[in-house]
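I have placed the structure first, in the form of structure tokens, so that the comments after it can refer back to it.
Heads up, one of the protein chains got dropped from this complex, but the rest are sitting where they should.
Chain IDs A, B and C follow the sequence of writing; residue 1 opens each chain.
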Amino acid sequence: MANVEKQVQLIKDISGSDPYKCMRCGKCSASCPSYNEMDIKPHQFASYIIRGDIDELVESKAAWKCLSCFACIERCPRDVQPGKLVDAARQIVERQREGDYLQPDEIPALLDPETPQQLLVSAFRRYRR
Amino acid sequence: MQELIDRLKELIADGTIVRAIGWKKGDMPYNPEPAYFTEAEDFDDFVYDGFCGANLSKMMIEAGKLEGKTAVCLKPCDTYSFNQLIREHRVNRENTYIIGVGCRGKLDIEKARKAGIKGIKSISGVEIEGDGDVVFDTIYGEKKMAYKDLMLDRCHVCKGKEHVIYDELIGQSQDTDDADRFEEVRKIEAMTPDERFAYFKTELSKCIRCNACRNVCPACSCRKCVFDNTKFDSQQKANVDSFEEKMFHIIRAFHVAGRCTDCGECSRVCPEGIPLHLFNRKFIKDIDDFYGEFQAGKDPEAQSPLTDFTFEDLEPKDAVGRGDK
Amino acid sequence: MSMNEEKKEYRPLIVAFCCNWCSYAGADLAGSSRLSYPADVKIIRVPCSGRVNPMFILRAFERGADGVIICGCHPGDCHYSTGNYYARRRMALLFSMLEYIGVENGRTRVEWCSAAEGAKFSKTMNEFCEKIQSLGENVRLGDLRCKN
Partner (left out) sequence: MQKIGVFVCHCGTNIAATVDVKKVVELVRYEPGVVFADDYMYMCSEAGQEKIIEAIKEYGLTGLVICSCSPRMHEKTFRACAEKAGLNPYMVEVANIREQCSWIHKDREEATKKAVILARAAIAKVNLNTPLKEGESPVTKRALVIGGGIAGIQTALDIADAGYQVDIVEKEPSIGGRMSQFDKTFPTLDCASCILTPKMVEVNQHPNITLYTYSEVEKVSGYVGNFDVDIRKKARSVDFDKCTGCGECSTKCPLGKIGKIPSEFDRGLKNRPAIYMPFAQAVPAVPVIDRENCTYFKTGKCGVCAKICPSKAVDYEQKDEIVTVKYGAIVVATGFDIINLDKFGEYAYNESPDVITSIELERLMNAAGPTGGHLERMSDHKQPKDIVFIQCVGSRCDSEEKGKPYCSKVCCMYTAKHAMLIKDHWPDTNITVFYIDVRTPGKNFDEFYRRAVEQYHVNYIKGQVGKVKPQPDGSLMVQAADLLDGKQINMKADMVVLAAAVEPNPGVRKIATMLTASIDNNNFLTEAHAKLRPVESPTAGIFLSGMAQGPKDIPETVSQAGAAAVKVIGLLAKDKLKTNPCTAQCDTLLCNGCSTCANVCPYGAITYDDVQVMDHGLRETRRVAQVNLALCQGCGACTSACPSGAMDLQGFSNRQITTEVDAICR
């Protein structure tokens, strides 16, 4: 239980967004280009985190089908930013592998087939500025 | 000086004025005191020299109520104070005849004492018209000091030799401004908070609450000081540790903020030598920085910065921490 | 600074002057919205921030307050049109003077808070309490004449 709370907190910390702000309007799902590929839809991310079903979210296909196109982040009227939430879920998986913080020049050497492409794409989009 | 005496006598004789306010000789050559002159023989004691530092403008508050006109001798800087008093309706301009007297800077006997000059019998070279050194005849012989070196600190940051209000001028004035008015304030601002606190603690702990600063100050012109009325429960004379005791100087400085002309009388009269003008000058500097340059007493029509505002005024939170890197 | 072996939990004493029209109502709104802030804050109702005489602030410090905050209507929104403008100048000068004599920054604060800003009121008070908590007990402002 405590572990779940910690994970929820971690997701909030990494994403910097508050799942409780979600009003289930579905603009994210409407905007999502990967919608059909996802088992958990973008507008459901917040509910999973609020309920504490982090494992399910982390193990979902959805987490790795997100293209990090950021359309949902851009359009979310409530600043819940589902794309950031799911990105945080991915980060949790990766951090459990103890691959925590990286310097940019370390990346090429670390690029092993085990690192999910999606994580890199998202990371680059997220930190591009 | 003789020209001044002759003119004052003449004014009394022709009925223009009933009395004059000037300085008369003190018990020592360096401590003349403010006085009223009405009869011709009163003028035997009249003196006006480098040691006549006292700002006589405040005396007009009471003198203005007397029957008939009063002449008052004002140095250039004193006229700012007088203007400020006019703005606050504290003096009766109609009843005042202002003689703008010349000034080449006023002298501070403490400077001589610090230079080791003791046992003074007489002093020469302090006339307004002169331009030589000051010569002390002491019981240890003759000592000399440059006039400038003997000047009050305030005269080194003189506002200028022009009188801003007068009925007639007698005597020449000189520019004595050779220092930066806010340098001392800046020096304190540059200290760490601990140093600043230590500095003011040292200075203020000397205060004996003699009220000399308050009584001499031409801006502190209230009929009854807030510290003497019951409106704030701030007068608790029995209790040495009272509010008044602790906050006196800061409240006094605040009360004259925007009204203080920086005449420097507070520091001149403080028997403990506390540099009280540093409070006032800090307010003046802040007012200049925050709301644009303002010289109290320059223009009696100008709105005081504390009774004025603009929509975009500085927020209080931005008024502090400006020195922090 | 001497530190006691066992540190008693320090709770600051904070006096808040709130104008009746905006900030006091904002504080009421914070209350009816149940937006909590520490009980260290005690509010004194004044008609306008322009009513706050610097004497009151110094008095509070002298009597042992650790922080004083003045809340008023936003510039332009004063119920009496202009009171907060004068307060703003007065406080800017006073705060700068307090800093000048070596008092820690942050013990005094001015915040504009409307009747609709209950959340802002609560947030402001929380921040202010935190700041005062970190500054600790007010020693310097207790006696500006500094005679111990």
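Criterion: a residue touches a chain if its C-beta (ideal position, glycine included) is under 8 Å from a C-beta of that chain, and two chains touch if they have at least 3 such contacts.
What you see is a predicted model, and the numbers here were worked out from it, not measured in a lab.
Asks: Taking the whole complex into account, name the chains on display that the unshown chain touches.
Replies: Its contacts among the visible chains are A, B, C.
Asks: Touch as defined at the start, partner being the missing chain; which of A:C25, A:V93 or A:L120 qualifies?
Replies: A:C25
Asks: What residue numbers in subunit A mark contact with the hidden partner chain?
Replies: Missing-chain contacts on subunit A: residues 21, 23-32, 35-36, 41, 43, 71, 75-80.
Asks: Contacts of subunit B with the missing chain: which residues?
Replies: Counting only subunit B, the missing chain is touched by 65, 87-90, 221-226, 229-234, 255-256, 259, 303-304, 306-308.
Asks: State which residues belonging to subunit C touch the missing partner chain.
Replies: 13, 15, 20-22, 24-25, 27-32, 34-37, 39, 42-48, 50-56, 59-60, 63-65, 73, 76-83, 86-87, 90, 114-117, 122
Everything below uses one rule, namely that only the chains that are shown with their structure count from here on.
Asks: Quick check for you: compute each chain's CA centroid and the global CA centroid, then name the chain with the smallest gap between them.
Replies: Chain closest to the assembly's C-alpha mean: C.
Asks: Let me check something: if the centre of a chain is the mean of its CA atoms, which chain is farthest from subunit A?
Replies: The most remote chain is B.
Asks: What whole-number Å value describes the gap between the mean CA coordinates of subunit A and subunit B?
Replies: Roughly 71 Å separates the two chain centres.
Asks: Quick check: how many Å separate the C-alpha centres of subunit B and subunit C?
Replies: The mean C-alpha positions of subunit B and subunit C differ by 36 Å.
Asks: Show which residues of subunit B lie in contact with subunit C when the two form their complex.
Replies: Answer in residue numbers: 185, 188-189, 191, 193-201, 204-205, 207, 226, 232, 234, 243, 245-251, 253-254, 257, 279, 282-283, 286-287, 290-291, 305-311, 313-321.
Asks: Quick check: in the complex, which residue numbers of subunit C touch subunit B?
Replies: Residue list for subunit C touching subunit B: 53-55, 58-59, 62-63, 75-76, 82, 85-86, 88-105, 108-110, 140, 142-147.
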